[in-house]
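Every protein chain but one is kept in place in this view of the complex.
Residue numbering begins at 1 within each chain, and the chains themselves are lettered A and B in the order written.
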Amino acid sequence: MARWFRLENALALLLVFVPITIALKFVFGVVGTPIFVCAGIAIIPLAGYMGRATERLAEHVGAGLGGLLNATFGNAAELIIAGFALQAGLQGVVKASLTGSIIGNILLVFGMGALLGGIRHPVQRFNRTAATLGTTLLVLSVIGLVIPAIFHAVAEVSPGTEFTLSRNIAIVLMATYVLSLVFSLRTHSHLYLGGDSEAPADGSSAKAALILLVASAAVVGLMSEMLVGSVEAAAEDLGMSEVFVGVILVALVGNAAEHSTVVLMAIKNKMDLAVNIAIGSSMQIALFVAPLLVFLSYFVGPAPMDLVFTPFEVVAVGLSVGIMTLISLDGESHWMEGVQLLAVYVMLAMGFWFLPA
Amino acid sequence: MARWFRLENALALLLVFVPITIALKFVFGVVGTPIFVCAGIAIIPLAGYMGRATERLAEHVGAGLGGLLNATFGNAAELIIAGFALQAGLQGVVKASLTGSIIGNILLVFGMGALLGGIRHPVQRFNRTAATLGTTLLVLSVIGLVIPAIFHAVAEVSPGTEFTLSRNIAIVLMATYVLSLVFSLRTHSHLYLGGDSEAPADGSSAKAALILLVASAAVVGLMSEMLVGSVEAAAEDLGMSEVFVGVILVALVGNAAEHSTVVLMAIKNKMDLAVNIAIGSSMQIALFVAPLLVFLSYFVGPAPMDLVFTPFEVVAVGLSVGIMTLISLDGESHWMEGVQLLAVYVMLAMGFWFLPA
Partner (left out) sequence: MARWFRLENALALLLVFVPITIALKFVFGVVGTPIFVCAGIAIIPLAGYMGRATERLAEHVGAGLGGLLNATFGNAAELIIAGFALQAGLQGVVKASLTGSIIGNILLVFGMGALLGGIRHPVQRFNRTAATLGTTLLVLSVIGLVIPAIFHAVAEVSPGTEFTLSRNIAIVLMATYVLSLVFSLRTHSHLYLGGDSEAPADGSSAKAALILLVASAAVVGLMSEMLVGSVEAAAEDLGMSEVFVGVILVALVGNAAEHSTVVLMAIKNKMDLAVNIAIGSSMQIALFVAPLLVFLSYFVGPAPMDLVFTPFEVVAVGLSVGIMTLISLDGESHWMEGVQLLAVYVMLAMGFWFLPA
């Protein structure tokens, strides 16, 4: 534990980037890459605080609802960033960051958890039924992405048809998500509780955690607006495509909370919580955040957004969900499974790197 | 049970559409949409009778052979309809109705069964080995569809080559089907018996059931010819593509028998029978009916039929089989799995709806 608290202290130092970013922008009038980098770094500890605040709230409600809470507020950072990108008309970046969050949570975040947890524990076990429900919902969302992409590729239809199809699919995904909450919180909540519930809360009250959560979210919002405002300039400066920036960098920043929580839980051998957060977070991005952004796009930003992702994005999500499904089927993980997930992440990142802008 | 008998009585009322259809066509000379609608409605109770007759026959032979019998005669309606469409040269409709039957039986029929059964029973169990054999055979048939489609997409070959390839693949699929019968009825029949065999037959003899079956099939044939003869006019009137009519409407009519049987069995918690019928029916369409129609096309109808399905049809079948495989792997189902299968069905139906004619 001691090592992790030290890591937290180190992360707390990154908070200094909040005033730095503000000063750079509003005092010195700096734009572009420096703002992008500083705002991105500033979000990392904030997302971390949102994660810890959520973890404390979760300690009051058990592993199942706790995992859900963790995923929700981890994804609040995502939603805030994507919302600002939508408003700025950067739909390519929005879709790239959604793609990056879905594949990042299962490949990078859970991969790292399974690797580091697996080094300490030869075999780690988790509830198969809950994991399978999560991966099946991910498969469902892949189907929701494949349909508009195939449509776009093979059918000569008007953009209007693609928007209508996307919106209808978004409704189905959102409805499925709501029903999955009924399943996991009501009718089959026993699958998500029990197992590895946390030790008693460390003294801090639910109220203090809630205040921390709300305050962090507000600052994340401020930083996100600056991050998004500088993404185009930064991509050009860094010689990366906007898609790479969205899939890898933005998603990395947005998933920092899940990342530290999942690794911590995996090392503590609380794999049910680790799996719930990682798969649950990807699933929530796909079934809740993505449809929500489609709906929001009719009110925020210059134009409505469809669900037509690029072929490479669709394939990346499909392959990631496929290998995660396979790995979680037996309800066990070991370090080599972590290696495999990370290897897929690296290969996909290389693909996005070389993809022309 | 009482509620279901009432449902059956309601269905029996639909039989009035048999004389109505005949009268409309031969007395009043009506053509097009009214004939399509009336013939379609008339087939529903008839397919239901074929289902019940088969169910009674099945009661004499146990769950395994019973499931097979159910699937066979449920698919007799499909085969009759598709045969008339083939004769009329409507190969697009034939392929669409095959696609619709394969995805309809696993997504709509089993999805509805798992949902309604799952509302009464928190977890429903079935024999994993038998289910896995069925889904693996479905994967095999998907491979049989993917090969000609990829060929058509990437290789510049003559139509003659595509026919030869399709016929050879049809032979492999049919041979695999025959061997799977040897497996399920001879060498490993114990996997299909036992479990949830029905209560003793309700007094009606096997002979009476057989007569009902044959009589229903004959009337289904008559109605099918009229249904197929009006499909083009109906599609135009209703503003739907022929493919949508084939995938959704014709398949719905053809699968009515499986639909009511599977839902009834699922509610009674006889999941082995429900799974055998749903998966078995899809599998039989893919491995037996589709190849048989390819062979028949050399004798019936204006031109031979290949196995080149449209990209969206291939993807739809592939995705449906994929999610069904995943859901059946653990030998358990719950209501949320039903929701997921239905959600995929709705999304695919929306895709077929918006697909240009």
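Here is the rule we go by: a contact is a pair of C-beta atoms (placed from the backbone, for glycine too) under 8 Å apart; a residue touches a chain by one contact, two chains touch by 3 or more.
Keep in mind that what you see is a predicted model, and the values were worked out from it rather than measured.
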Requested in this report: Based on the whole complex, identify which of B:87, B:176 or B:269 touches the chain you can't see.
Outcome: B:176
Report summary line: Touch rule applied to chain B and the missing chain gives residues 128-129, 132-133, 135-137, 139-140, 143-144, 146-147, 150-151, 153-157, 161, 164-165, 168-169, 172-173, 175-176, 179-180, 183, 187-188, 325, 329
Requested in this report: By the contact definition given up top, give the residues of chain A that touch the hidden chain.
Outcome: 122, 310-312, 315, 319, 322-323, 326-327, 329-330, 332, 334-337, 339-340, 343-344, 346-348, 350-351, 354-356
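Going forward, only the chains that are shown with their structure count from here on.
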Query raised in the report: Between chain A and chain B, what's the gap in Å when you average each chain's C-alpha atoms?
Result: 40
